[in-house]
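Sharing a structure below in structure tokens format, with a few things to ask.
Note that one protein chain of the assembly has been removed; the remaining protein chains are unaltered in position.
Which chain is which? They are A and B, in the order written, and residues in each are numbered from 1.
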Amino acid sequence: MTELTTAPGRPPGAPADPGRRPRKQGRASRPRRPIPTEFRTAVSPHQLNSRRGRTVYWTVLVTVVTGFTAVFVFPLYWMVTGAMKSTEDLLRIPPSLLPPRFTLEAYLEAWELLDLGLLLGNTALYAGGAWLFTLAIDVTAAYALSKLRPVLGRLVLGLMLATLMIPPMVIMLPAYLTVKDLPILGWDLLNTPWAIWLPAAANGFNIFLLKRFFDSIPGELLEAAEIDGASPGRILWSIVMPVSRPILGVVSILTVVNVWRDFVWPLLVLPDNEKMSVSIGIASLSAQMPQNVLIASLVIASIPTIVVFFVFQRQIMAGLTAGGLKG
Amino acid sequence: MRGARGRPPTRRRRDVKRNLTAYGFLCGALICFAFFSWYPMVWEVVLSFQRTNFVDPPVWVGLENFVTVFEDAAFGPAWKNTALFTLLALVCGYGIPFVVAIVLNELRHARAYLRFVVYLPVMLPPAVGVLLFQWFYDPEAGLFNQILGFLHLPPLDWLNSSDTALISLVVVSTWMNLGSGTLIYLAALQTVPSELYEAAELDGAGLLKRIRHVTIPQTRLILLVMLLLQIVATMQVFIEPYLLTGGGPENSTVSVVYLMYQYAFNFGNVNGGNALGVMLMLVLMVFSALYLRLSRDDTKEEAPR
């Protein structure tokens, strides 16, 4: 399982996507083709390719595909088309499957009414900054802990990992009070991006993932560079970072997605209407909007994450398994 | 530095330098952790034993805040609902993904599509998912009652009845989170060596037996880890009651974190909120500690490989 993070997207031992092959080999003859069995699972290949097995297999497959589409895709379809119906259409019983006409009016109205451009811009600023800070702060820290091994390094690591035991939700009140009036410095970070950026960097799980990966980089590589007179910063930048791309990808995606999805923390620290993230903005204005405008704003708010998902699917799933197994 | 005594000075100087560099690299993280993790943790405990209005200096009040929240009419319901929510979310969000993952693992077609689709709701911002379901749950114009009407079934009250409100929240939460559990299990299932299935088959084990004796033991660790993670995650339920029910009807959906928020931001009693936070922290620490222990065992097991 350790290798998971080094080979994102595909768990060890799993063959290249077994679903791909039959599709390429032509659809027309599908029912006749034996069901591919090169990857052995709980069901035995013989059973699977028996007459009964095949009937069961195809039934299950069709059921699952339909079921998944109904449960996970249909609500999204309903959302996208719901925004094209008028308030009266939305109240009509029974509802129409298709919107009476294709219109983006509600979307435009949502964009205007909620100032979605601003909200999305804010959220992008928060996510982007959090990403930069997390990388800068956590990578250097994990590198120091893994390769420079300073005095009390183990203690520091232990304290950082201990924060994993206490979910952020539980300390939201004191954390919020801290952000409002930073001890010693007395700064008020409320309504500033710092209130998102800096706490995002205090992430024990990132430190853990990065340190574990850095531990696996062979020491000889670094020693050679050191003998050549490279400074630790230089080594980190030109040797460690390039070989750590997979894990950096995972940490980046995790950070950006978390900030984008977060609700409670921005709810507390960004109370100003003009500083809100998109989730908070929509949630706090939801009760004032006509239904179709609200739905349109939901669609618009989910587009960025869905696009990110399309593009970075592999990294996200790798991050998920890394997160799931270890986080 | 201690260990460096007696060594050649160059070595020692290098040690000092290495340490300085290391702490230079660490300082950003140390500052962030100190301000936003370590300090709030300690301060939470301190605040829970104080009374403060942030104008006058705080007063130590012993257990008074704990007594206050303990005697709150919503205290019992909050813990009961949180426990019930966690339990129901486990049944739905833990059992179902495992079964789904086993089925998905058997399918040889449409795998990419299914994996993509099941994870789609996870990518929606939670606020979007919750508000979407608010519309679906609408007793008159909502999708769910329209479907029930289409099937000639009587409409349900969903969020508007103390009998169904909590389970309605569980449904939202499950829909939004099912994907991650499923994909994690799926990844775990693919690590199960084929030989074990073959051996079991030779021993004459049927499908269910193979799942019981091969699949489950082989993924036991992940199952346990996921169980604990799920418990820790669902016990913090907040956004669903915050956006959908305001804790009602009849306190049937008030959760511990929601009550905590209410204390701080509606009743103007930050200290009461902190007392609740400390209680929740203690409960969650038990599960977190179990989890950390398990994942440590996991690392050890793997070490020789």
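Everything that follows uses one rule, which is that contacts are C-beta pairs under 8 Å (C-beta built on N, C-alpha and C of every residue); 3 or more make two chains touch, one makes a residue touch a chain.
The rule we apply is simple: contacts and distances are computed from a predicted model.
*Asks:* For the chain not present in this complex, what protein name does its UniProt entry give, out of "NADH-quinone oxidoreductase subunit N", "Tol-Pal system protein TolB", "Sugar-binding protein" or "Glutamyl-tRNA(Gln) amidotransferase subunit A"?
*Replies:* Options "NADH-quinone oxidoreductase subunit N", "Tol-Pal system protein TolB", "Sugar-binding protein" or "Glutamyl-tRNA(Gln) amidotransferase subunit A" considered; the missing chain's recorded name is "Sugar-binding protein".
*Asks:* Which residue, A:268, A:282, A:295 or A:317, contacts the hidden chain when the whole complex is considered?
*Replies:* A:268
*Asks:* So which of B:50, B:86, B:219 or B:262 would be touching the chain we can't see?
*Replies:* Per the contact definition at the top, the residue touching the missing chain is B:262.
*Asks:* Residue-wise, where is chain A in contact with the chain that is not depicted?
*Replies:* Contact residues on chain A toward the absent chain are 87, 91, 93, 115, 176-177, 180-181, 188, 190, 267-268, 271-274, 287-290.
*Asks:* In the full complex, which residues of chain B touch the absent chain?
*Replies:* 53-56, 67-68, 71-74, 138-141, 157, 159-162, 245-251, 262, 264-268, 270
The rule is simple: only the chains that are shown with their structure count from here on.
*Asks:* From the mean C-alpha coordinate of chain A to that of chain B, what's the distance rounded to whole Å?
*Replies:* Roughly 15 Å, centre to centre.
*Asks:* Contact residues on chain A for chain B in the complex?
*Replies:* On the chain A side, the touching residues are 1-2, 4, 11-14, 17-20, 22-23, 35-37, 39-44, 47, 57, 60-61, 64-65, 68-69, 71-73, 75-76, 78-79, 82, 90-91, 93-95, 136-138, 140-141, 143-145, 148-151, 153, 156, 159-161, 163-167, 169-175, 177-179, 182-183, 198-199, 201-202, 204, 207, 232-233, 236, 257, 260-261, 263-264, 278-280, 282-283, 286, 291, 294-295, 298, 301-302, 305-306, 308-309, 313, 316-317, 320-321, 324-327.
*Asks:* In the complex, go through chain B and note every residue touching chain A.
*Replies:* The contact residues of chain B facing chain A are 1-2, 18-19, 21-23, 25-26, 28-30, 32-33, 35-41, 43-44, 47, 102-121, 123-128, 131-132, 134-136, 140-141, 143, 146, 149-150, 175, 179-181, 183-184, 187-194, 197-198, 201, 207, 210-211, 214-215, 222, 225-226, 229, 232-233, 236, 238-239, 243, 257, 260, 264, 270, 273-274, 277, 280-281, 284-285, 288-289, 292, 295, 298-299, 302, 305.
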